[in-house]
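To start, the structure itself, in structure tokens.
Below, a portion of the complex is reproduced, with chain positions unchanged.
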Amino acid sequence: MDTIADLASAEKLALANQFLKLFVFVLAGFVGFLVITRVPPLLHTPLMSATNAISAISIVGALLAAGGDHNRVSTTLGFIAVISASINIFGGFIITDRMLKMFKIEGRK
Amino acid sequence: MIQDLPAAASLGREAVTSVTYLAAAVLFILGLKGLTAAKTARRGMQYAALGMFLAVVGTLWHESIVSYGWIVGGLVIGAVIGWPLGTRVPMTAMPQRVALALTFGALAATLVGIAEYYTRLQSHIPISRPIVAALGFEVLFGALTITGALVASGKLQELLPGRPITFRGQNALNIALLGLMLLMLGYLVIYPEAQLVFYALVGLALLMGVSLVLPIGGGDMPVVIALLNSYSGLAAAATGFAIDNSLLIIAGALDGASGFILSILMSKAMNRSLANVLFGAFGTGGGESTATLEGAMVEVRIDDAALQLAYARKVVIVPGYGLAVAQAQQVVRELAELIEARGGEVKYAIHPVAGRMPGHMNVLLAEAHVPYEVLLELEDINPEFPEVDVAVVIGANDVVNPAARTDRSSPIFGMPILDVDRAKAVFVLKRGKGKGFAGIENALFFAPRTRMLYGDAKSTLQGLVAAVKSV
């Protein structure tokens, strides 16, 4: 980056970033709405466990808290958070896959 | 992310992390998009898993992570616990499994929020108003979900009593609690460093999770779970706002939308409003029907039932929660194949809220390798019932209760049901005189064309299979 970052524009940038995050949230909400309404009832249970697995993305925050060497509290809380999030990652994706494996199109007739 | 002194060189690493996050977000969306069709669903979830992997690697690469000991430890412990939860849990336990996962997810999000707040205070990093608002919002919804989902899974696993636990003025209490928490949130926005208020907020939210879910009946848990899913999504999104992480915002918004839509769909399928599910304390018996039932429940011998099934040309199987309890999905398919081998046609009628979670029956039957082409939804199968020779109701009750069509005073009046009572003959498999989740009588069982087959569904079905074989 070769912009000269000056003190004054930093505040403007910070404000702009807050709004950009709001845009991201709203747009992602639309994407979620548009996609989820197209999921057939057939797949609603896998959907629930899939969103469980995806919500384990808070592992990202957990890693930063646990590995950031900030203070003992942060490390401990982060450690527990890493455990709970990774339980959901491993458990969630495996069980979803186990369910979806069953939905094979089989010519029974 | 939790701030540290930035150096020009660190910007590069930051950029790499952001790129992996962008990729992960795209993969998550593609993953959910895969779930819009059975054919692409599995591949979709593999995309999502890849996204998760990229996000973790991208984060570990981030320069603010300096020690890896605790991280590796946590990942290993998580894997050791998560593995059996993924591979061992039976499909019948999916509802409580999902609820438990919600608790873990919300726990992670909440702890991250608390750690961020604590570290900022500790290291004298200023806490701006938007950030404390996001953090407060996050721990509120997160902590509420932790205990709420725990209570829900306890009810579903029958560790807690499934019936609504109510007490006088509980709705008033909950509203007061909520008001208090919002006030505290407002206070925090004005005085971001009021630690005590922040931690008290966490505590109150934990309490509120319990008092919100306890008064709701076990059968309504799936709606509650979907709603808590959307809360935990909002909590994750709020975390994203607080620690400046767009991936969390996106994943949280996707989760939030999913949970919200599912809870709406489910309440609709039960013909109740979301508010009624949450605050109605359904199942307390307040709305008992005033109609009295005439006739008697007539039993039939297994051999006679088998004979009728063996010669039926059009059979519809109506599975319900009892099928899941009895774990009889494999035997059902066996029976269906026997009938088909004899030239009969077998279809399955799937009610949207049969069982205890959306799509519950689909998963069970898919587990038994029933091809999903023969699973028909309500609107598609209902017109066919008048031509059905035998309808076999296996552990279903509320979803086939004609009171929903006829009895205005019934608590389930208006809920769309499967018109099983219009079939030429009906067999009902259940253990005894037990009621369904709504706790009401079912006129179908007393109808002249209905015959009861008492006993656990699995053993009854095994008996039928044996009898049909020997016809």
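For clarity, chains are labelled A and B in written order, and residue numbers in each chain start from 1.
FYI, a contact is a pair of C-beta atoms (placed from the backbone, for glycine too) under 8 Å apart; a residue touches a chain by one contact, two chains touch by 3 or more.
Since we're looking at a predicted model, the values are computed, not measured.
*Asks:* What is the full stoichiometry, given one copy per chain type is shown?
*Replies:* Written as a formula in the shown labels, the complex is A x2, B x2.
Rule of thumb we're sticking to: only the chains that are shown with their structure count from here on.
*Asks:* Find the geometric centre of each of chain A and chain B from their Cα atoms only, then give the gap between the two centres in Å, rounded to an integer.
*Replies:* 19
*Asks:* Help me check something: in the complex, which residues belonging to chain A touch chain B?
*Replies:* For this pair, the touching residues of chain A are 1, 14, 17-18, 21, 24-26, 28-29, 31-33, 35-71, 73-75, 77-109.
*Asks:* Which bits of chain B are touching chain A when the two form their complex?
*Replies:* Residues in contact with chain A: 1-2, 4, 11, 21, 24-25, 28-29, 31-33, 35-39, 41-42, 45-46, 48-49, 52, 55-56, 59-60, 62, 64-68, 70-71, 73-75, 77-79, 81-83, 85-87, 89, 91, 94, 97-98, 101-102, 104-105, 107-109, 111-112, 114-116, 118-119, 122-123, 128, 130, 225-226, 229, 232-233, 236-237, 239-241, 243-259, 261-262, 265, 337, 340, 350, 352, 357-360, 362-363, 366-367, 369-375, 377.
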